[in-house]
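Sending over a structure as structure tokens; questions will come in a sec.
Excluded from the complex is one protein chain; the other protein chains are retained at their positions.
First chain written, first letter: the chains are A, B and C, and each begins at residue 1.
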Amino acid sequence: MDAYTDKIKEISKKILSEGKVDVVIGFRKGTLGYMSEPYMAKSEKEAENLVFDCNCRMNLVNYVTNRKDKVGIVVKGCDSRNLVTHIIENKIKREQLYIIGVPCTGLADKKALLDLAEGEITSVEDDNETITIKGDGFEKKVAKSDVLQSNCKTCIKRNPVIFDELAGPEVAELEISDRFADVDEVEKMSADERWNFFGELLSECTRCYACRNACPLCYCPTCFVDESRPQWVGKSDNETDVLTYHFLRAFHDAGRCTDCGACEAACPMDIKMRYFTRKTIKDCVEKYGSEAGMELDKRPALDQYKINDPNEFIK
Amino acid sequence: MEFVGLEEDRLHFSWISSAEAVKFADVAKQVAEKVKVLGPNKKFVKRYPTKDTE
Amino acid sequence: MRAANPYKPYPVRIDEIITETDDKLLKTFKFVFLNPEDEEKFAYKSGQFAELSIPGQGEIPIGIASSPTEKGFVKFTVFKAGKVTSYLHSMKVGDVMGLRGPLGNWYPWEILEGKNIFIVGGGFAYTTLRSSIKMMIDPANRSKFGTIDVVYGARTPGHLLYLDELNEWGDRDDVNMHITVDGTDDPNWRFHKGFVPQIADKVAPPASDDTYAIVCGPPMMIKFTQPVLDKLGYKHDHIIMSLENRMKCGIGMCGRCNIGKELVCKDGPVFTLEQINKTPREY
Partner (left out) sequence: MKMISIKKSDWAGAMEKVQKSYRLAGPVKEKKGHTFRELKDGETPDLEYSETRMSVKEVVLPQSEVMFSYSLDENKEGHHILEEVPFDETPRAAVGIRPYDAKAVEILKKNFMTEDYKDPYFERRYENLTLVGMAENNPSPVNFSTSCGTGPFDESCLDIILADAGDSYIGKALTEKGEKFAAAAGFAEGDSGVEAKLAELKEQAEGKIKSKVSFDKIEKMTILDLYEAPFWEEAAFACINCGTCTYACPTCWCFDIQDEVKGKDGVRMRNWDTCMSEVYSVHTTGHDPRHEAWQRTRNRFMHKLKYYLDKYEDGIMCVGCGRCVSQCPVNIDIRKVCQQMNDYEPSK
């Protein structure tokens, strides 16, 4: 996806110089070879720092919430769907945005890259087929499909659903045979097995809230875990409180989550909290036939009532 | 709730009108029976810290 | 043998509750120590604060409103705002809770002795100032200070704290009380009308090496009082202020109350304006 960088710079400089936007929110190269850092360019000169690659793991929609200025923003397919949700939920106005869409072929999993490296990684190159990891005295090539972030493997929309300009030609969408295999696996377990599975899954959570803070959906002025009147959840590392946090956060994101994977990419403990959000996605797809953020005039699944909504859970 | 491992029978939704007193009583009885079979809930119950936790 | 646990409050009983303001949002709580020997351990100076500690609710840092010259109890005036203060407002005489302190520094009485004191206070920040005045006008202490001028204001007469006491002190000739309210329609109002900085401008004692101003109040009042004092020629090391920030531990360990490298709970809450000028104003 490295080829998008030049086009993003070009578009950004153009819209900044024409005054179409006040700032462009994109990525710049990080200090680590396998990281790119969210960055806001305010001038044509600063736009020269913009890059795009398979290390752009954060969802930039997270950075436009409630902004009042005119913003250029770089979005992948999944991010663009969050932008749609943001517009529907009045977190930003369409008119404020100049959307630079990135037809995405997937992000590289940070942990996979580090596991492959034989020393310090200095750069990660991506030609959409092969990832080349270069470092201190080593160079490794791997098929991109082998190091994809797990959410990218089941991506249903690689091309942005909303944009003003694309940074490259649209790419073919994936054909996925078994989209919710991971969730199915858990559903097959007995109640006790599931309980233990999630206990184990969250055992290392430190409640740093990186998953919440990386999430564009989590924009509540005061999160329920921070509320003191009433206090919904204890604040210690108690396992029930930890589970309550993850569990309720997933509920809050139900019908709105686009599986962008920013939460897992942000987690310093490699916790797979997408099991929770993906269960909500699966239910919304199967029960309401609804995918989050696909159209500007379609509100999130749990935000509307239809007479034929399934209600078999009511006995 | 079921997904994280709570037993299915602990959670119950019913649609009961304020006029359906008999139905309400029936449902309550059924739920109580089901929960009795399951016994006391041990999941999602906060283990309470009392002393040096290590 | 370890020193006493600084997080452990002294058990106290609520002895009296006085509703101070017409809107009932301010109440004064008089506490007595369950173990009489704790009172001695709680020896404090005017300007210090303590953590009011309610088991099950939490703790809140509140300036001590009683004076060290008042024995047998400690008094705090508390604004009903958050979780703990709201709970405290619902408590009754006789209830048991905790008191942890005294904490922080105090108005620098070591320096202030022998000096003229100009006190400027507004709203419910008046509490530690009340403690200071009460202490200074105590017969044992009055001769240690020069002139004492006090400007104290609130929005309306109904918002003034310790009204009876103010009336009483207003009649004394060894302290110049300049009470003011932003406005009132009470025809019998015997004191000033107008904002604190305006009154301060009119009544302030002349600046000198021997005159110190103690300023304590809401941010707006402080903001507009400072130019007045500047104009009158008060040097910044002669302007003493008490700050507030969110606190938890009260003993300089939990981190949150910092303004620059200073911790408001331990290095403060009392600072000179000169000190504050050197540090980020994150309060």
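In this section, contacts are C-beta pairs under 8 Å (C-beta built on N, C-alpha and C of every residue); 3 or more make two chains touch, one makes a residue touch a chain.
This is a predicted model, so every value here is computed, not measured.
Asker: From the listed residues A:19, A:119 or A:169, report the one that touches the chain absent from this view.
Answerer: Looking across A:19, A:119 or A:169, the contact with the absent chain belongs to A:119.
Asker: One chain is left out of this view; which of C:6, C:114 or C:227 touches it in the full complex?
Answerer: C:6
Asker: Which residue among A:10, A:89, A:125 or A:226 touches the omitted chain?
Answerer: Checking each option in A:10, A:89, A:125 or A:226, the one touching the absent chain turns out to be A:226.
Asker: Which of these touches the unseen chain: C:52, C:74, C:97 or C:135?
Answerer: In the complete complex, the chain left out is touched by residue C:97.
Asker: Considering the whole complex rather than only what is displayed, give the residues of subunit C touching the chain that is not shown.
Answerer: Interface with the chain not displayed, on the subunit C side: 2-3, 5-9, 11, 34, 53, 55-59, 81-82, 85, 95-98, 244-246, 248-249, 251-261, 266, 278-283.
Asker: Contact with the hidden chain only, please: which subunit A residues?
Answerer: Residues in contact with the chain left out: 30-32, 35-40, 57-58, 62-63, 119-120, 136, 204, 206-210, 212-214, 222, 226, 228, 234-238, 265-270.
The rule is short, and it goes like this: only the chains that are shown with their structure count from here on.
Asker: In angstrom, rounded to a whole number, how far apart do the mean CA points of subunit A and subunit B lie?
Answerer: So the centroids are 35 Å from each other.
Asker: What is the distance in Å between the mean C-alpha positions of subunit A and subunit C?
Answerer: So the centre of subunit A lies 50 Å away from the centre of subunit C.
Asker: In their shared complex, at which residues does subunit B touch subunit A?
Answerer: 2-8, 12-15, 43-47, 49
Asker: Which residues of subunit A touch subunit B in the complex?
Answerer: 186-187, 191-198, 234, 236, 238-241, 243-244, 247, 276, 279, 313-315
Asker: Note which residues of subunit A are touching subunit C in the complex, please.
Answerer: By the definition above, subunit A touches subunit C via 228-229, 231.
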